[in-house]
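Complex shown without one protein chain; remaining protein chains in place.
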Amino acid sequence: MIISDTRQALQDLLTEYVYRIDADALESWLDLFTDDCVYEVLPLENIKQNLPAALILCENKRMLRDRIVALREANEYNAHTDRHVIGPLRIVAGEGGWTVECSYAVYQSDPDGVGRLFSVGQYRDHVVAEDGTWRFRRKTVIVDNYSIPTLLATPL
Amino acid sequence: MIISDTRQALQDLLTEYVYRIDADALESWLDLFTDDCVYEVLPLENIKQNLPAALILCENKRMLRDRIVALREANEYNAHTDRHVIGPLRIVAGEGGWTVECSYAVYQSDPDGVGRLFSVGQYRDHVVAEDGTWRFRRKTVIVDNYSIPTLLATPL
Partner (left out) sequence: MIISDTRQALQDLLTEYVYRIDADALESWLDLFTDDCVYEVLPLENIKQNLPAALILCENKRMLRDRIVALREANEYNAHTDRHVIGPLRIVAGEGGWTVECSYAVYQSDPDGVGRLFSVGQYRDHVVAEDGTWRFRRKTVIVDNYSIPTLLATPL
């Protein structure tokens, strides 16, 4: 069984991940990734058919930071609020770290206070300890309802 | 790191909070608040713009109890069922207690069994120990989709 402290630390990492997106604290959200991180958003259908194409692919932290900078510049065209609700973690041992899975639902509300389901799917993450802190080495977002465009969206 | 027992007790308080609303056990739901509690529902947009106006504001437990009594009298006009799904807690130390945050989504179903997303947002609570029991000293519900009227609704 996983040591309880590690489990809680992994839970806290996921909690911070969604909290910082929802609080629009994307710059500090970047701190949750390793320098050599991979961040990718994949449609579920591609995973089922073993097709490699990603909706979003950032192959290191610099690319991820560029994406956030671009978002800040495009901000005025996409003034919504995200709210994540995530389920319990499923934790399995991974190579040199932990593999963590959980379901997520993201709701978006616009400036008039109209909300809707935006994205639903699953996280499949690889988490490693770096200088005593758990960070995402790989974050894979598998989107079930990929018909909704996400190109200008905040991270999932 | 927060002692595990305290964390679990705070989690249990939040779990009971939503369970008792969903079970329509609003009278015992009141037991989860201190006598000098503040219960408020705020639109997210007001928080962003630093405007103080609340959708609902009860400045002590008596006001909160009055609200429940009024709800019971208006009950026949609003025969729906609530179902809360809440995310993991984000716990930070607060003055003389704990500040606890979590995302929530509330679904409402009507007597014909038709359900829809009713409210989505975040709790920001201040929890204190009173006679060895954790209770809400302040419960702030920040509603993202505030365009949906909540005046006659059960508590969020």
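Lettered A and B in written order, each chain numbered from 1.
The working rule: a residue touches a chain if its C-beta (ideal position, glycine included) is under 8 Å from a C-beta of that chain, and two chains touch if they have at least 3 such contacts.
Everything quoted here is computed from the prediction, not taken from an experiment.
Engineer: Using the definition of touch stated at the top, determine which of A:Leu10, A:Cys58, A:Ile86 or A:Ala153 touches the missing chain.
Structural biologist: Of the listed residues, the one touching the omitted chain is A:Ile86.
Engineer: For the chain not shown, which residue from B:Asn46, B:Asn60 or B:Thr81 touches it across the whole complex?
Structural biologist: The one listed residue touching the chain not shown is B:Thr81.
Engineer: Tell me which stretches of chain A touch the chain missing from the display.
Structural biologist: Output for chain A: 1, 4, 7, 43-45, 85-90, 101, 103-105, 117, 120-122, 143-148.
Engineer: Which residues does chain B use to touch the chain missing from this display?
Structural biologist: 4-5, 8, 11, 14-16, 18-19, 22, 81, 83-86, 105, 107, 109, 111-117
Heads up, the rule we're going with is that only the chains that are shown with their structure count from here on.
Engineer: Which integer distance in Å separates the CA centroid of chain A from that of chain B?
Structural biologist: 27
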